[in-house]
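The other protein chains are all here in position, but one chain of the complex has been omitted.
Which chain is which? They are A, B and C, in the order written, and residues in each are numbered from 1.
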Amino acid sequence: MFSKILIANRGEIALRIIRACKEMGIRTVAVYSQADASSLHVQMADEAICIGRAQSSSSYLNIPAVISAAEITDVEAIHPGYGFLAENAHFAEICESCHITFIGPTPENIKLMGDKMAARISMQKIGLPIVPGSVSVVKNKDEAIKIANRIKYPVIIKASAGGGGKGMRICHNEIKLVSSFMTAQAEAEANFGNPNVYIEKYIDKPRHIEVQILSDTHGHHLYLGERDCSIQRRHQKLLEESPSPIVDSKLRKRLGEMAVKAAKSFNYVGAGTIEFLLDQDKNVYFMEMNTRIQVEHPVTEMVTGIDLIKQQILVAARARLPFKQSDIHFSGAAIECRINAEDFRNGFIPCPGKIESLILPGGPGIRIDTHIYQGYEISPYYDSLVAKIIAHGKNRNEALRIMQRALSEFKIEPIKTTIPFHSQLLTNSLFVKGEFSTHFVNEMLGEEEPAKEG
Amino acid sequence: MFSKILIANRGEIALRIIRACKEMGIRTVAVYSQADASSLHVQMADEAICIGRAQSSSSYLNIPAVISAAEITDVEAIHPGYGFLAENAHFAEICESCHITFIGPTPENIKLMGDKMAARISMQKIGLPIVPGSVSVVKNKDEAIKIANRIKYPVIIKASAGGGGKGMRICHNEIKLVSSFMTAQAEAEANFGNPNVYIEKYIDKPRHIEVQILSDTHGHHLYLGERDCSIQRRHQKLLEESPSPIVDSKLRKRLGEMAVKAAKSFNYVGAGTIEFLLDQDKNVYFMEMNTRIQVEHPVTEMVTGIDLIKQQILVAARARLPFKQSDIHFSGAAIECRINAEDFRNGFIPCPGKIESLILPGGPGIRIDTHIYQGYEISPYYDSLVAKIIAHGKNRNEALRIMQRALSEFKIEPIKTTIPFHSQLLTNSLFVKGEFSTHFVNEMLGEEEPAKEG
Amino acid sequence: MNIKEIKEMISLMNENGLVELEVEKDGMRIRLKKTASGIEGVSGPIVIERQAMQSAKASFASEPVKEASSKNVEIKAPMVGTFYRAPAPEAPPYVEIGQVIEAGQVLCIIEAMKLMNEIKSEIKGRIVEILVENAEPVEFGQSMFIVEPL
Partner (left out) sequence: MNIKEIKEMISLMNENGLVELEVEKDGMRIRLKKTASGIEGVSGPIVIERQAMQSAKASFASEPVKEASSKNVEIKAPMVGTFYRAPAPEAPPYVEIGQVIEAGQVLCIIEAMKLMNEIKSEIKGRIVEILVENAEPVEFGQSMFIVEPL
């Protein structure tokens, strides 16, 4: 086992990892930028090293600085958290060459899943369903029509270099497809400097369901149930829950076994997440895999009772997973609300600033993961996540009520946050009934869909 | 079900009850003294009524003021919390006569268990073991010798009017008994104005083990496992845990069934606690029953997943308990540390004052029940409990590590608290092994025992 | 002026709950200010003000309201209950605005637990304002009347 770990991250996830290390008796080294000198992760680690300026490129993304800090503090391993260097295969390779354990998958694991298109092809090969359509560039109108006829309308045109919903066009028939194809190419060129587009079957109002997996270096792979992350806005998740209100135990087992099959197929190591889309008929499509711990991991921890960060550290130290699939039980329901310093009533624009007054929720069924405190200055340099509230109840209904109660307690002045968004969401009758898709937030707020009807 | 409840209490327990009500959709009325105007329970209740001056006698113990507040706010029930009016049969009777539901047992239940001597006699009658000895006043030396010969040495002489260890004398043989008897009478007279003493078998280094029970108005009684509260100083509990490290499932069942038998024997209603002493051979002795919710109820909630406050409210509304004994399962281990504003290094003297800087622990496995916030002024008028930290792990060892980690995170400046005491306790090897009695804190701190060797 | 004197000033501030202290004397000026107060304004050479309660629900005032041109005082509820201006529904009110009252005169009734408690004035004065409607609840310390002492 490691005696000392460096945490190459900041904010709540750095604190989360420090907590796991403390409970395991492992000493911790925090790294921080000049903007984060008064941050809690700096205060709570055993050692802390300033590695650069506020800009991430100078600090948290600065590989030489991170490695150098690891060397001068003589750590045996680095935990990358999420974001920053967590899915950087090059960084994982450098760690390896410096004889520092990267707490995460192998560089090869990261590389394979980092190329989203290649990942889908490879998962299709082992029998996972993917969204029907081209997995390569569609050169012209005629090819587009041929593909659309094969996969059936509606279809969606996407920019190869795209992301975040930009440059997408939905087409319900051939006339629309013909008229949209050139426009889509032009938009792709304009937005991404690359005119390449591809065509997929359009999945209307899907659910985003992801499966948590855990793999050790001895070839054991487990699934820890699903998370429903359909509540998102512009591809930013806002609320996650486990179990999903639409996944029954049969579907859970099927999704879990697919996820384990995927992990096994390329000898995955560590904690990972397989993302699926579910259409309205509950058809399942593999989307991608995230080769890191995720922001929303606590909901899985609450319902399984398994500390995922501790397991990441254990498997990185080549330990065997201490349980079998049959040992994993799901208890109650857990919901996570991401409290971001964003003005919900003003297009979710980030609202950094100093916290003059703070009351965090507490009491039964509530877990708080946060790095903020009264007097803390929320920095404009990093993401706007200020706290995760996790509610755990004996069922979804109780978890929702606990969360509503917790939101009503949360005071953070004068910062504008997503708390009012969540309060509104939690009283929406469709949400309460569990009837929602990835379009739900847009619909609730009366915002435009990211993908235009072609 | 009630639509509106008044909470006749303050501090963390008032907040705890407000939380349960919010989750049940019940509106809340807080009452408060002038010293508590900026308290969190006042801020978080739907309505708040000032009922008197800072002194408890003018406010939280002022029955006409509490009842009057209940009448003007038109509530259907009053939750008394713990302390103050919680075990006041007269108050429960007044509530009844004003057609307000007292959320707790019947006045008769409270009265029977309020007389500790009568309670023991009555529990002995139904077959519960009690500590051997006199259950009435011992008039003279000769009677004392007769009793001691019957129950065997060592014995302890206690003042009938006593409490808190005062006026107690331990005697290991007849010579000591004879020499101590008159002294004990004189001390009882001096300390309590009443020379009456009684004699009991002396239980050396016992454990304080209590069983949580839950009874509805339909004659159903359940036990929710035990709490080990042996870590106490001058009869003030400092740390509680469930399960007890020395109670196995067989003993748990035996204690639980005794507790249920006790509750059943006098038609108890609501949440209650049966306190037992366990001697070093694990002989069990009934001590007393507390007819209220207790400070340490969260450890039971964590291991059973049952919200005791919600159950109190439900059974007060004459609902049936929604589970049977066979539905109660115990999961993992939970520990509660009471963080008091007391200077541990200076005889635990209370240290009220304004909280200038506050960081509460968080993260996985941690529940915080507190009414404090940065800027809050801890009042000298009430008890010194400022926060309860509850750690829940998959076993005692993990819970201890989570608690140690949480204690290291807790910052409350410039208030002196029991945090350093708990940090020291949690690294004590005997405590970690689970080897401790009610004398443990005195031994650890090198303090004098409350009862003198005769 | 030396450190010892400043120390004395600070302990004065601590003892008296001051948040700011400014002294100017023989070409010498000292100004001390403490955290966590809602009070910003400073006037005169030495200003002493008490900190107001934070809670919105704490509507009682701990000090009598004093206006610049008057010495009016508030009469506060000594108990929680229901406020009645008259001894019976049909009876005339005990007092009206403008009325001169004697010390010991009954001003209203507060009903608490079915008991009618007569509330008497401790001072002689003139009723300036009646702050509670008939049959409305009052909490402990809530202002009921504003009286101009005579």
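Rule of thumb we're sticking to: a contact is a pair of C-beta atoms (placed from the backbone, for glycine too) under 8 Å apart; a residue touches a chain by one contact, two chains touch by 3 or more.
Quick caveat: nothing in here was measured; it's all calculated off a predicted structure.
Colleague: If I consider the whole complex, including the chain that's not displayed, which of A:M1, A:I72 or A:A118 touches that chain?
Modeller: Hidden-chain contact among the options goes to A:I72.
Colleague: Would you indicate which residue among A:I49, A:L239, A:C351 or A:I368 is in contact with the undisplayed chain?
Modeller: The one listed residue touching the chain not shown is A:I49.
Colleague: Going by the touch rule given at the top, which residues of chain A touch the chain that is not shown?
Modeller: Considering the whole complex, chain A reaches the absent chain at 30, 34, 37-38, 42-43, 45, 47-53, 59, 64-65, 67-69, 71-73, 98, 375.
The criterion applied here is as follows: only the chains that are shown with their structure count from here on.
Colleague: Report the topology of the inter-chain touch graph, choosing from line, ring, star, complete and other.
Modeller: Topology of touching chains reads as a line.
Colleague: Per the definition of touch at the top, where is the C-beta contact count highest among chain pairs?
Modeller: Pair with the most C-beta pairs in contact: A-B.
Colleague: Please indicate the chain closest to the centre of the assembly, with centres calculated from CA atoms only.
Modeller: B
Colleague: Just curious, how far off is chain C from chain B if you go by their C-alpha centres, in Å?
Modeller: Centres of chain B and chain C (C-alpha means) sit 40 Å apart.
Colleague: Would you mind pulling out the distance in Å between where the CA atoms of chain A average out and where those of chain B do?
Modeller: 44
Colleague: Would you kindly tell me how far, in whole Å, the mean C-alpha position of chain C lies from that of chain A?
Modeller: Chain centres of chain A and chain C, defined by C-alpha means, are spaced 56 Å apart.
Colleague: Which residues of chain C are in contact with two or more other chains?
Modeller: Residues of chain C touching two or more partner chains: there are none.
Colleague: If I count partner chains per residue in chain B, which residues reach a count of at least 2?
Modeller: 375
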